[in-house]
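So, subunit A:
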Amino acid sequence: MTEYITLSTLLFSIGAVGVLVRRNAIIVFMCVELMLNATNLAFVSFARQHGNLDGQVAAFFVMVVAAAEVTIGLAIIVSIYRTRRTTSVDDANLLKA
Partner candidate 1 sequence: MLDLSWLLIAIPLAGAALLLTWGKESDAFGHLIATACSAASFVLGAIMFVELLGRDAGDRSVTTSLGTWIDAGHFHVDFAFTFDTLSSLFVLLITGVGTLIHVYSIGYMAHDERRRRFFAYLNLFIAAMLCLVLAADYLVLFLGWEGVGLASYLLIGFWQHKPSAAAAAKKAFVINRVGDLGMALAIMTCFAWFGTSSIAVVNDQIDTVSGTVATALGLLLLWGACGKSAQFPLQAWLLDAMEGPTPVSALIHAATMVTAGVYLVVRSHDVFDASPTARGFVIAVGLITLLAGAWIGCTKDDIKKSLAGSTMSQIGYMMLAAGLGPAGYAFAIFHLLTHGFFKANMFLGAGSVMHGMNDDVDMRRYGALRSAMPITFYTFGIGYLAIIGFPGTSGFFSKDKIIEAALAHNVWVGIGALVGAGVTAFYMTRMMLMTFFGEKRWREQVHPHESPSVMTTPLIVLAALSLFAGVMALGSWIEEWLEPATGHAVHHDPPLPIIVITLIVLLVVAAGVALAWLAYGRQQPAAEAPADSEVSFFTRAGRAELYGNAINDALVVRPVTHLTRALVWGDGKIIDGLVTGSADRIGEISGELRKPQTGFVRSYALMVLGGALVVLLGLLAVTLA
Partner candidate 2 sequence: MMLSLLIAVPLLGALVVALLPRSEDGRTARYVAVGVSILTLVMSLLLLREFDLEVGGYQLTEQHEWIGAFGVHWALGVNGIGLTMIFLTTVLTPIVLAASWNDKADDPGRTNAYFAWLLALEALAIGVFAATDVFVFYVLFEATLIPLYFLIGGHGTGRRSYAAVKFLIYNLLGGLLMLASIVGLYVLSTQQGGPSFLRADLAGLDMSATTERLLFLGFFIAFAIKAPMWPLHTWLPDAAASATPGTNVMMVSVIDKLGTFGMIIWCLELFPSASEWAAPVVLVLAVVSILYGALLAIGQADLRRLVAMTSVSHFGFIILGVFAFTSTSMAGSVLYMFNHGLTTALLFLVVGMMIARRGSGLIADYGGVQKVAPVLSGVLLLAGLASLSLPGLAPFVSEFLVLVGTFSRSIPLAAAATVGMVLAAVYILLMFQRTMTGPLNERTSTFRDLSPREVGALAPAIVLIIGLGFVPQPLLSVIDPAVDPVIATVGEGDPPQRAPLDLTQQTEGDHE
């Protein structure tokens, strides 16, 4: 069981690093998806370990929410791209104090 969890954490960390280093918003998004998937793996693994299906339900919900999130996120990327002609996250820095 530990190996599944280890894989999950590994994937999660890789996804996190990806978020940090990639500048293309779409790829950043993919990395987020990777992190979500990694947690799903953990959920499914825990479900098997505990012998009930709640983990799988949780994973299912994560998928649904991820789908919704991707829809909105990509729509945002598209609209940003339309106005700024770029998908680099570094160019969207209006939060700079």
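With respect to how the candidates were assembled, all candidates are chains of the complex that A comes from, given by their letters.
Here is the rule we go by: contacts are C-beta pairs under 8 Å (C-beta built on N, C-alpha and C of every residue); 3 or more make two chains touch, one makes a residue touch a chain; residues count from 1.
This one's a predicted model, so the numbers in the text were calculated from it and none came from an experiment.
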Check your understanding: For subunit A in this complex, which listed candidate touches it: 1 or 2?
Key -> 1
Study note, to complete from the structure: candidate 1 partner, complex, touching residues on subunit A are 16, 19-21, 23, 89-90, 92-97
